[in-house]
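One structure, pasted below without further comment.
Some chains omitted; the rest stay in position.
By written order: A and B. Residues from 1 in each chain.
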Amino acid sequence: MAKKRKSRERKKARKRKEIRMVGRDEIDSILEKYEKEKRIRIATICSHSALQIFHGAKMEHIETIGITTPERVELYKSFPNARPDELLVVEDMKHIIDLEEELVKRNAVLIPHGSLVEYVGSRIKRWKVPIFGNRNSLLWEMDKSKMRKWLLESGLALPKRWGEEGLKPPVIVKYHGAKGGMGYKILNELPARKKKEEIIEEFLVGVRFYPHYFYSKLLPGGYKAGHGRIELMGIDRRIETNIDEIYRLNSAGVYPATSFTVVGNLPVVLRESLLVKYLEMGKKVAEKAEELFGGIPGPFCLETIIDEKMNVKVFEISSRIVAGTNIYPMGSPYSDLLFHEPMSMGRRIAREIRIGEEKRKLKEIIY
Amino acid sequence: MAKKRKSRERKKARKRKEIRMVGRDEIDSILEKYEKEKRIRIATICSHSALQIFHGAKMEHIETIGITTPERVELYKSFPNARPDELLVVEDMKHIIDLEEELVKRNAVLIPHGSLVEYVGSRIKRWKVPIFGNRNSLLWEMDKSKMRKWLLESGLALPKRWGEEGLKPPVIVKYHGAKGGMGYKILNELPARKKKEEIIEEFLVGVRFYPHYFYSKLLPGGYKAGHGRIELMGIDRRIETNIDEIYRLNSAGVYPATSFTVVGNLPVVLRESLLVKYLEMGKKVAEKAEELFGGIPGPFCLETIIDEKMNVKVFEISSRIVAGTNIYPMGSPYSDLLFHEPMSMGRRIAREIRIGEEKRKLKEIIY
């Protein structure tokens, strides 16, 4: 048995080795072509926050490319202010990876979002397409133990995990395979043992806030972090089914199985006295990213819980645009304090690319 | 007993017959007068979404008429950007019906909303005032069995009803007489029998989303549906008292009687990958309306529930503007993708009327 496992692990290791990471030099030489030819384009997968990304790019006068399956073509053509200039249609999302050449030919910078993480996954390692931000940050997001290391070393407070000393109920049981929260459940006692596919961690008591950060090395001033600045672009609260209306049933003594599938978002603002804490958290994460894997230019989001003493814990990081920003295509209560135009996260990304192109600093914000 | 019922039913039938529906030709000849005299006006009852309707009409430079009872006069005069140009004061809302002549004299198009449905009810059948949209759609909304037919034939998934095979608890008990959700209750088992005044249906487990659609035959492009296009103008979530804060009491072991009275609305956005499903639902409803009763130009709303597998069910349709649009007097995260100006549903209605007047196509959007 032990032998078998070892052999399996060796195989995996070999496979991992095979996926050679595309080098910064390779992407940089593509970016040099882009800077020479001008007319950079913004590309993204038609899902998640794509409408906002196209909408924002148009506001910054950058052409756009949507990557989509056939059944979404009509939708993405139907919003005039967010209609991509070109649609690349693939039969199946798993074929996105084959668009390498087509994208580079078009001077495309790919904006990563949750669907890229889902459909391309760790294959982004070897994908020779310029990706906005730092593709390393996506790999650190995908690998839960790396993510944990990153957040802990940033000095943030995290929920305790299975196996850690002091883990007490309530706990939440999550599943590796599950799509976005389906079937997650809260338990009021520690289970005797953990199944392989389960992730068991402390269920934090409090309320959730999802701050949207943008880390810029190209704009001066603002809230300093490393060699750049942290911008708080907005905050949302996720709506998860069925957990976020389960009280309606509970009120009648009905207790159905819970699920935490994200299906929407609400706009919120935070108590102003908590803002220092939130900007400091963003700063620490950005600075630690610099140290660990070369930085996190662009958008990211911390998934937080505030308890009754206003202590803040972080249970996850998304190292790219989150769908909660879709609430704010014309700016948020926070971006309005930062910019004089309606500034969505999508537009903010486009603007950073435009500035990067003008200042010939694309290499600092794209990999 | 059976005899008595029969006689009662015959009486009702006679009464129904008496309410002769005003003909399209009659309304069309009024609209011809309007088109000739120009200076069309927008009228609505001072309640529900009237402020938004007046505000939107002003933005499109159309004069407005408010119909109100005395105690609301001051309120409707007090918002400068939504102040109707004229107020018609009636002692009691039930007298609205008598304003026929006055409204036609003023070249008024009435914008129907929830209060019209409440105060005028099926008498709109014989009301010789041009109504924005198709008055048939309001009659289909008011008659619950017709509404069900419409939605089912559109291919939408609905909650099961009392008497249907496979109905399982939890169920919700609603009341015909009740005003907007008062006294509705959730039961964890099927009652032995249903009282006459009760409506009993499956209580769907999930979270609610209320998408606001506009169906236009006058603007080209967009998401095609029949001979027109479907616009997603916004989404809200209703706040119902006391059910939406009942968890506060439940947390202390207090379980008061529930109620579902709508008292407000929250802005939300939907997971982007669900948008195709939602636009398709809107499209199907609009196309089926064309087939069943001559179409549904203008605004409508589907009352939906999303379950943990992201299946969507529809428990009602409002075939006119809903109050949830009041959140967005300056546009929503979706209308911002469609229009370059702040576009509320109220303004969208006014714009459609303006275009209809210019193109002499009022007959297509008013009956």
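General remarks:
The rule we apply is simple: a contact is a pair of C-beta atoms (placed from the backbone, for glycine too) under 8 Å apart; a residue touches a chain by one contact, two chains touch by 3 or more.
Computed from a predicted model, the values in this text were never measured in an experiment.
The complete homomeric complex described by this structure file contains 3 copies, of which 2 appear in the displayed model.
Here, only the chains that are shown with their structure count from here on.
Looking at the complex, you find that subunit B touches subunit A at residues 169-170, 185-188, 203, 205-209, 221-224, 229, 235, 237, 243-244, 246-247, 250, 255, 258, 266-276, 279, 306-310, 331, 333-334, 336-340. Residues 47-51, 55, 71-72, 74-75, 78-82, 115, 182-183, 239-242, 244-254, 256, 259, 261-267, 323, 326-330 of subunit A are the ones touching subunit B in the complex.
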